[in-house]
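As structure tokens, the structure follows; a few thoughts come after it.
Apart from one protein chain that is not included, each protein chain of the complex appears where it belongs.
We just call them A, B and C in the order they show up, numbering each chain from 1.
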Amino acid sequence: MPRKRTTRAQASSGSTRTAGANGARSKSPLPKGLKTADLVDYYTRMIQARSLDERIWALNRQGKVPIAASSQGHEAAQLGSLLAAEKDGDCFLFPYYRDLALKVAAGLTPVQVMMSFMGKAGDPYSKGRQFPLQGADLPHKIIQISNVVAAGLTQSVGYALGCRMAGEKTVVLVYFGDGATSQGETHEAMNFAAIHKLPVIFICENNRYAISTPQRTQMVIEEISSRAAGYGFPGFTVDGMDLVQCYEATREAITHARAQGPVLLEMMVERFMAHTTDDDDRRYRPEGEVERARERDPVITLARTLIEEGILSQKQVDEIAAEALRATDEATDIADASSPPDESGLYDSVYGP
Amino acid sequence: MPRKRTTRAQASSGSTRTAGANGARSKSPLPKGLKTADLVDYYTRMIQARSLDERIWALNRQGKVPIAASSQGHEAAQLGSLLAAEKDGDCFLFPYYRDLALKVAAGLTPVQVMMSFMGKAGDPYSKGRQFPLQGADLPHKIIQISNVVAAGLTQSVGYALGCRMAGEKTVVLVYFGDGATSQGETHEAMNFAAIHKLPVIFICENNRYAISTPQRTQMVIEEISSRAAGYGFPGFTVDGMDLVQCYEATREAITHARAQGPVLLEMMVERFMAHTTDDDDRRYRPEGEVERARERDPVITLARTLIEEGILSQKQVDEIAAEALRATDEATDIADASSPPDESGLYDSVYGP
Amino acid sequence: MAVKSVIEAIREAIREEMARDPKVFVMGEDVGVRGGVFLATQGLSEEFGEDRVIDTPLAEASIMGIALGAAFRGMRPIPEVQFSDFVWPSVNQLIGEAARSCYGTNGALQVPMVIRIPYGGGIRGGLFHSQNVETHFFHTPGLKVVAPSTPYDAKGLLKSAIRDNNPVVFLEHKKTYRLVRGEVPDEEYTLPLGKADIKRTGSMITVVSYGLTLHYCLEAAEELAGEGIDVEVVDLRTLTPLDTETILESVKKTGKLAIVHEDNITGGVGAEVAALVAGQAFEYLDGPIARICGPDVPTMPFAQTLEDAYMPTADKIADALRKLAAY
Partner (left out) sequence: MAVKSVIEAIREAIREEMARDPKVFVMGEDVGVRGGVFLATQGLSEEFGEDRVIDTPLAEASIMGIALGAAFRGMRPIPEVQFSDFVWPSVNQLIGEAARSCYGTNGALQVPMVIRIPYGGGIRGGLFHSQNVETHFFHTPGLKVVAPSTPYDAKGLLKSAIRDNNPVVFLEHKKTYRLVRGEVPDEEYTLPLGKADIKRTGSMITVVSYGLTLHYCLEAAEELAGEGIDVEVVDLRTLTPLDTETILESVKKTGKLAIVHEDNITGGVGAEVAALVAGQAFEYLDGPIARICGPDVPTMPFAQTLEDAYMPTADKIADALRKLAAY
């Protein structure tokens, strides 16, 4: 990766504005390391995540899920980067609260996901102590202690430092939103990672809102990726609605990070839902904004790509969606019937052994 | 001021490396708004500050001053910017602990200064509650609550916001070192000031050390002023050893700030003394570094300028220095003989009226 | 008098003070068009404009530091911390700077600012949306700390806090926002900071509490009245200045003391109340001082079962008071 000031032009596959704008990708050989099977696999994971995401929202309205943050609209960014991380095989993830699709696709079963959202004992992240999918999923190399915005950044840098000390080549991917870039800790994390050339990829899922606060009220600059220059490492802005573009950018970033140090990847995404189930975005989002954004729905885009590239038939795509829905139905029932953590556990693990 | 990425070349009067490198300034008409009387006046203030600074250090060794941070080597930056602020007439200052010369030149009497360093009741900043010259000197439009690095930046931005709300045109100058740029609060302060286009001038006195930590261990970038681009406002690097250059840069910055918002001025200075009277810089400063730096001593440079430009004779320069020394001697005796705050005051002003 | 919720009372107080004094302004995350996540500032942006209802970037340290700086200039900022759990990035400015600004300038500067902080649990907030943070500010000289339990108190105390010339940490228990309703006078009124309120008079046991748990104490007292145990319930309302006089008077009358709060028991506000009485009303004590408080685990967990296990309840309080009465 060139160590120069970023511009959209430099983003791995052309301008964010055009790529994915028309939805499908023009027929072209798949990028390095990518097989058609990967696309099918990741479409399957994406639709499963979407199906769970939609159901969770509905369950909240039924009073069965106290709180949820949706990743609808962010899936291509989350799964594209995950795909690159999985192919690399030696990456560790520090996601944030909006990374539902990432956490699901990283390997949880639908049942585990539902257990977590319903605060059941089967929650794999914290056994019902924390908000859904918050805590740690070490089997899948994921840590997210809190939903305190930007708190994970310095931790991810420290984790990378620890890996280096342990003689490992692990690359750490840390995820956060545009809002998190205003926090002082974000500045400190990037500066330290740069000084020590630590293999950390800062992935900003820029949906241009921090709850109700639009990007222009959060910062003067247009491109968050341009901040990387102030730390002396490269930053790029890519189309976060395009799974393949996010995969490519992340793959290159992983190579760069391991060899030369941090990279900032700004992935332009859209927030399809309100901030959380507690929010009412009609108060602050312009009429029609979400509708227009949905025309670039990453799930639909990927499905269309699979069909147009002749990888799957419409029928197969539908079957995958149907199977995802079935798994979501089943998971909902199992989780609903399962028991919450026993109150006797309240005092466990305040301290470690 | 052009709103583009800074380079030393853009710095108001040429490259920092050359300007002042040979010490004296080439014969040239004085810059806008500057009279020869100003140079004499500021030389007088500078030598007074230097004389007090040296005496305070000596008094520390005698056990009469518990702690002191010297501004030796920073005087041109501090007084050059102060000169611009005074000429403007509507500026408010948030200095930091190394701004001894700035605080003295802003209007304190030598006696007040000595009272403060000896922790006497006559301390104008906090009546002996705080470290020397820390607290507030409102008659001279100065606030410095603490010596917690970077804590003053957000406060200065808020002060500017308050002035705007009060319908005033006050420009706020906030001072800090290179070390302070690593703090998250610095990032937050600059970002907020940019968003609201507040009239704040961020003055970084870069002496390339945070106690023992050299700039390269604090950041990857060469020029701190380049960080301004990440917030969308201009940043410039100037020779902080050259009073006139610092005056000019600050004057332009004040005009810009009032009209368009924040400016970052990086003033390249040298720390002649150890970090504080508690520090031993031989542990970490390369042999000869300070000696080389002293060749560019701003006090000597300014004296030479005054003489070479035919503004003062060597005799007059010596007389000014002698008078400063006399005032320092007198102030030392008066302060030494004065009484500390009465212990009955311990409980006063924990809360306001 | 109209019956209002706590959140309504708070919104009214801010609105009235902003109308009364142009120096008063609100700043925080999503306080503008969104009206704050709890709608405490709903409608204020429309009424007073974006200059006096400032949507800030997501950066608590700067919210606090900028509010502090504006206060130095004589403004009366009301910074909002969206949830108590997010106050930590800001405490360098709050505990470190704001609390020491008046003292550190020998009174030259005042800090007329009110830090509004929604706090507390029982709302399925888990470890990072439920925290009790009062003790950290209670233990910081230079700060005033208010923690009302009713709409009437919330409005009267918030108005006084806004007019006060010191940094006041104003703690609003999230669960009381809509749950607790009560009469609020239509006419203008304020309540003095530093005065506790005896919410129920009794002769046998003094129970000291504040915020949400105050209501559980009243429930418990009601229940025990039927059993012939006459409980006095003292609502601190203001933690700093602490109304030691009212506390001591009550214990001297009843001879027994119990303290109830949701915050972790060890080193909490209850410890100070106990120490105060053990030091200054020792002769009047007829029994050990009981504390019914949150256990020493890091905030209440998310699962209903665990959250319930954490929270003090009317039943838990009643049980403890029965034992104390029997002593």
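Just so we're on the same page, contacts are C-beta pairs under 8 Å (C-beta built on N, C-alpha and C of every residue); 3 or more make two chains touch, one makes a residue touch a chain.
Predicted model, so just to flag it, every value in this text is computed and none were measured.
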Absent chain's touching partners (shown only) are A, B, C
In the whole complex, of C:Arg15, C:His139, C:Arg163 or C:Lys252, the residue touching the missing chain would be C:His139
Residue in contact with the excluded chain [from C:Ala99, C:Ala147 or C:Val260]: C:Ala99
To test your reading of the contact rule: which positions on chain B touch the chain that is missing from view? 66-67, 119-121, 123, 126, 128-131, 134, 146-150, 179-180, 182-185, 210-213, 217-219, 278-279, 283-284, 340-343, 345-347, 350
For chain A, enumerate the residues touching the unshown chain of the complex. 125-127, 129-130, 134-136, 138, 143, 145-146, 148, 151, 153-163, 165-166, 184-185, 188-189, 191-192, 195, 348-353
Since one chain isn't shown, list which residues of chain C touch it in the complete complex. 61, 85, 88-89, 91-92, 95-96, 99-100, 103-104, 127-128, 135-136, 138-142, 240, 242, 264, 266-272, 274-275, 277-280, 282-283, 285, 287-291, 296-299
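Note that in this section only the chains that are shown with their structure count from here on.
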Per the definition of touch at the top, where is the C-beta contact count highest among chain pairs? B-C
Centroid from C-alpha atoms only, then distance chain A to chain B, rounded to Å. What do you get? 46
Here the gap between chain A and chain C, centre to centre from mean Cα coordinates and rounded to Å, is 37
For chain B, which residues are shared contacts with two or more other chains? 184-185, 188, 191, 195
Going through chain C residue by residue, note those that touch at least 2 other chains and give them in order. 56-57, 59, 61-62, 89
